[in-house]
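Every protein chain except one is present and positioned as in the full complex.
Let's look at subunit A:
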Amino acid sequence: MAESSRTGSRIRERRLSLGMRQAALAQTVGISASYLNLIEHNRRRIGGALLNRLADALQVAPELLLQGAEAALVERLQEAAAAAQDARPERDRVDDFTGRFPGWAALVAEQSGRIAGLEHALARLSDRMTHDPHLATALHDMLSTITSIRSTAAILADTQDITPEWRARFDRNIHEDSRRLSEGSQSLVAYLDTAGDGTADPALSPLDEVARMFDRLRHHVPVFESGGTVDDVLDGMDPPLGPGAASIARGRLEEIRADARALPLPLVQAALDRLGFDPVRLAEALDTGVARLLRRLAHLPPDMLPQPVGLVICDGAGALLHRRELPDFPLPRYDAACALWPLFDALSRPGVPLVHRLHLSGREGVQFDSYAVAEPAGPVGFDAPARIEAVMLFTPHGAVDGPARPVRRVGPTCRICVEHACPARRVPTLVGEAASA
């Protein structure tokens, strides 16, 4: 059974876990108890405002009712299995494991994520120790100063008949060197503190920090709707971002703020009320660039859209710069994304919006509608390097009425994709045949 067709079951499970009577919930959301009963037994599909009211009454995110937490957990476990070295987890029984032992499954997934984060941090720190010229120079200077102090101090301690002139000279040298050592060590500590800033999680890369910040904001920045500034947002971060992450976040926030100013909330709301969630028609009606509209849709207040949306932005090299995940459409953190994403098609056709229907491999019944476009990022000049960014918005298929489109099978990333014979495969998959069943 598709995850989205079990929405009613999840509503029932959540209601019972809260000890709420069916009639009481029905009254709260303004429907009859018999209609709620049909919904809870998956005999009526729901979405939009009713789903939001139910989620609100059940104190849970609508996405969790619509798609469940299991799919995301299974995906994370598959990633953990793909990274295993000696262990041979039974990949064909991952659903069974998740269903029977959800707590243990969550623990495995959480620890796998932590290990991946720590390995990444270790690689970064190792690279920094090896290649950071400032660090190498600072340590060399400190060692030279220590050498001088040690050698001079030994002379003063061991030489009984040293002349007053030499003693005075060595006293002066030790004084100079001790001051240099003090200043050098303070400078080094300041450098290391600034690089890590003492506030950022050392296990996170700056991009990861920014992604976590947007997750905490639920991808909406309320102050931008009322004229607030990027500094208002960054100054309000607790804990504050590290300097690298703050620099990245500032650029992205400036863009989101500009989008909000160009497409004010009332204008977007009116267009949504009139046209529904249809990015193609909305872009035409609002007379705006498609990339701006897609970004704006992904950063609206959480309860404004009738269905969840995901977003990913990449640069001309395909590196993912900004992301909003959906539980059933995970975005790789460290590996390169699937080359078949329309996001990358868009890079080769700048300015042409592309609409696709996507089937995520290994997830029968899970499909998405995607909207992608690439546009220059920043000013364009003759013979100047072209800086381009592609944007892709995706939402569960079925939320938008539109013409039937052929389905494209895509994956998250090659290592955990079940499409063994994929022509775009760049590395062998680590997921066995059984997982695709």
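Convention: a contact is a pair of C-beta atoms (placed from the backbone, for glycine too) under 8 Å apart; a residue touches a chain by one contact, two chains touch by 3 or more; residues count from 1.
The working rule: contacts and distances are computed from a predicted model.
Asks: If you had to name the missing chain as UniProt does, which of "MoxR-like ATPase", "Choline dehydrogenase", "ABC transporter permease" or "Chemotaxis protein CheY" would it be?
Replies: Of the names offered in "MoxR-like ATPase", "Choline dehydrogenase", "ABC transporter permease" or "Chemotaxis protein CheY", the absent chain's UniProt record gives "Chemotaxis protein CheY".
Asks: Out of A:S9, A:T28 or A:N173, which residue would touch the omitted chain in the full complex?
Replies: A:N173
Asks: Decide which residue listed in A:H140, A:R216, A:R274 or A:R405 touches the omitted chain of the complex.
Replies: A:H140
Asks: Where the complex has a chain not shown, which of A:S9, A:Q27, A:N42 or A:T152 is the residue touching it?
Replies: The single option touching the absent chain is A:T152.
Asks: For the chain that got dropped from the picture, name the residues of subunit A it touches.
Replies: 139-140, 143-148, 150-152, 154-155, 158-159, 166, 169-170, 173, 176-177
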